[in-house]
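Only a single protein chain was left out; the remaining protein chains are all shown in position.
Residue numbering begins at 1 within each chain, and the chains themselves are lettered A, B and C in the order written.
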Amino acid sequence: MAKPKVPGLFKGLGVTFGTLMRTATEGSNTIQYPHEKETPPIRARGVIALHEGNCTSCMLCARSCPDWCIYIEGHKELAPPRRAGGAPRKVNKLDRFDIDYALCMYCGICVEVCPFDALFWSPEYEYSEPRIADLLHDMTKLGEWMETVPEAPELEAGADKKGKK
Amino acid sequence: MWSMVSRLKREVFPLSSTDTTTEAPRDERRDAEMARITGALGAAVLDSLVKANDDMWIRVSADAWRTTGETLKSLGYSYFCFLSGIDWLPSPFGKGEEDPTEPTPERDSTIKQGYTGGATRFQVIARVMQPFTSLGVNIKVDIDDSMAIDSWCSVYAGANWHERETHEMFGIGFNGHPDLRNMYLPSDFEGFPLRKDFPLLARIVKPWPGIVDVEPLPGDDEQEGEAS
Amino acid sequence: MTMLGDRQQLAYIAAQAADARVNVELETEGMTLNIGPQHPATHGTLRIIARLDGEQVVWAEPSAGYMHRGYEKLTEVRTYPQVTALVNRIDWLGSFANEVPFILAAEKLMGVEAPARAQHIRTILFELSRIANVSLFLGDLGVQLGAVTPVFFAFRDREYVLNLIEAATGGRFHPNFDRIGGLKDDLPAGFIDETRMVMKKLRTFCDQIEDLLFGNEIFQSRTRGIGVIPKDVALQYGLSGANLRASGVDWDLRRDQELPMAWNKADWKVWTHPDGDSFARCWVRLQEVRESTKIVDQLLDTIPSGPVMAKVPKIIKVPEGEAWVSTENPLGEMGYYVVSQGDQGPFRVKIRSASFNNISIVPWLLKGVYVPDIITILASLYFILGDIDR
Partner (left out) sequence: MSSALIAADLAYWAQSLLRVLGGLVAVLLPAGTVVYLFLFKMMSFMQSRLGPMEAGPYGSMQLFAEVGKWLQKEDIVPANAQPEARIFKMAPLIVLASTFLLVVVVPFGPDAWFTDFEVGIFYALAVSSVSVLGILIAGWSSANKYSLLGGLRAAGQLIAYELPMVLAVVGVVIQAGTMNLQQIVVAQNAGSMFGWNGVGNPYILTQFVAFIIFMISVQAELTQTPFDMPIAESELVSGYMTEYSGFRFLIFFIGEFATAGVFAMIASVLFLGGWGVPFAWFGWTDMDSIDNWMNVVGPLILFTKMIVLVFFIMWVRFSFPRFREDQLQRFAWKILIPVSLVNIMVTAVLKVAF
């Protein structure tokens, strides 16, 4: 230590004064929230979006949910055949797909297990409600979130590109 | 003793070459350690198990529980890691993941103990470690119908809270424990939550949402209504 | 050294009692002070029942359980992936670090090992969560001792780390990123450069905290010699992590235990302090943040390429067996004793959390100290309520 010893009390005063000057000249580290917003990262788990057409009511997400916050009901329907002349297919059509965000703990297991790519994460976060019951998002509301779902991010160098979806 | 142990550490764990491990010497290390433990404990050890490159288990008789702690401490296992209980009864309630309209499935209720076996439904498991070498030993002990065992408080001071927790969660008593009040639960709470026959109400009061609820086409049979 | 702290405390109490006996007519009944469950110093809902003589503590005992969530019971009805989502809520400030030992235990039972790249990234995220956790401790320490500014510095710079964790895992607080056999996903592009910059900021933060707090004479007079834990007592109570190392025990599970993680691929130092007092504990933690930034920096240079997921079946069934894995978490030794009976979920999980042991020494430690020292000692022992109550 070649530097002369400064009493710790004055060093501490220096730190706070330095920060004062830095905030005054370079701006603060905070954001004035309602006026400007931070963009969350692409992967941020904000809200779950539902692509209704892909869902087959297979119940995998509802079963894998750790706190049982997904409710699914459906019915069977006849859909036009894939090839001309084929028999009409029987498909499962959703009647109800609710996620209770008051219970959801944002673990993402449902999105991960979905075998038909019907669930996606969107980084949107502004959906707080004054009434807790309004946090139960139904099919249409979950479908609206689809517009906000971003593309998956590029991976870091050295990653195994042919990996997952 | 500290210096001895730390020298041992330097010999066994050269920091730079930890990634080039070879299986054999480590096994010898645990085997030797186990021989030392069983030698010191003598007849108290009912069963022992060394898993190569993994861990050590011993099961001791209930009346030798306190002396086991004392002996292990004198063997250098001065770090108290944890103490808890295990209820080996398979849960009579399952995971709550069944259709309430179906009849309750038959459940296997045979008690099947884990490593080093056992004879009773409840076991107490404790783990102590040798600092620096990071060798640890898991000690199990059977709890008979008296549901009590000697306390380790006087051996490892840290066992105090762990025993209190085990007492309230499993109902296992600890003779000689200074103060077995409940830690978490209200003092008039009835039942022992971590016993398997204590139902987890959250999974019982709410119906499982995983039941397939897809209405079949009007013309279809009931059997075909199952989800694909 | 061993007996010294104890004897000092006993002598102090004895002297107090003698004083009280002399002034019989002045002898007053002690006052019982409930510190908590709602109290600014018990970040969470710990309650400390202290019997006071004036401002001196005659007897004190923590009473936990106001946030007991019964995780050990909950794990019994959950599958392994679901348990992972659960356990990162135990120590909510260093959440990724909670997942790792559980996943390692499950991997041990299944006999799989994560690919090298996954191990590397795991270690990086583990250390990032340590930084996020302990840097908040450093700020909070200031608040506990009456300095308001450090905690804002801590939140400021911790935010960068949380942003990193969020960019990689999708969750700021609860990543749920670790999977049996590897990781959920690879790192997003740009993560490495970003992390390097953040690590620089964190080192500046450490310097600032050192100047603002650790060098401050008032801080030193408040923490030095307060709450001395001798080495053998620390071991007996099962103290771990920085609390143990501050008592002079040179033991770090990251270095001394072999796990399929990448700590041994970096060059770093385990800091210890001979004093065992509150200052030592805080100081060791400060150094640990610095070492963690070093570990992260070095590991970023050497991330191997390849997959991040080993071959594991889609529906995970863990074979019968028992496994214990513990790691050196931000708060200390965090371990899971997993008993499997071949099911999709564990049969029994014993969660050995660091704070539970760390805080169990409090009744021993608080005898004879003053009310402000209770706060100092609690702050320096550093507990997270979720980690005590589980």
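Everything that follows uses one rule, which is that contacts are C-beta pairs under 8 Å (C-beta built on N, C-alpha and C of every residue); 3 or more make two chains touch, one makes a residue touch a chain.
What you see is a predicted model, and the numbers here were worked out from it, not measured in a lab.
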Visible chains in contact with the missing one: A, C
Using the definition of touch stated at the top, determine which of C:Leu46, C:Met199 or C:Leu212 touches the missing chain. C:Leu212
Could you tell which one of C:Arg222, C:Arg254, C:His273 or C:Arg352 touches the chain left off the display? C:Arg222
Touch list for subunit A against the chain that is not drawn: 9, 12-13, 15-17, 19-20, 22-24, 28-30, 32
Mind listing the subunit C residues that contact the chain we can't see here? 31, 33, 39-41, 55, 142-149, 152-153, 156, 212-213, 216, 218-219, 221-222, 370-375
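The definition used in the following text is that only the chains that are shown with their structure count from here on.
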Looking only at which chains touch which, which shape fits best: line, ring, star, complete or other? complete
Quick one: subunit B and subunit C, Cα centre-to-centre, how many Å? 23
In whole angstrom, the CA-centroid distance of subunit A from subunit B equals 37
In the complex, go through subunit A and note every residue touching subunit B. 56-59, 62-63, 65, 68-78, 90, 92, 95
Given the complex with subunit A, which residues does subunit C contribute to the contact? 78-79, 81-82, 84-86, 89, 117, 149, 153, 156, 159, 163, 166-172, 174, 176, 184-192, 208, 211-220, 303-309
Complex contact set, residues of subunit A against subunit C: 7-9, 11-12, 14-16, 19, 29, 40-45, 64, 66, 105-109, 112, 121, 153-160, 163-164
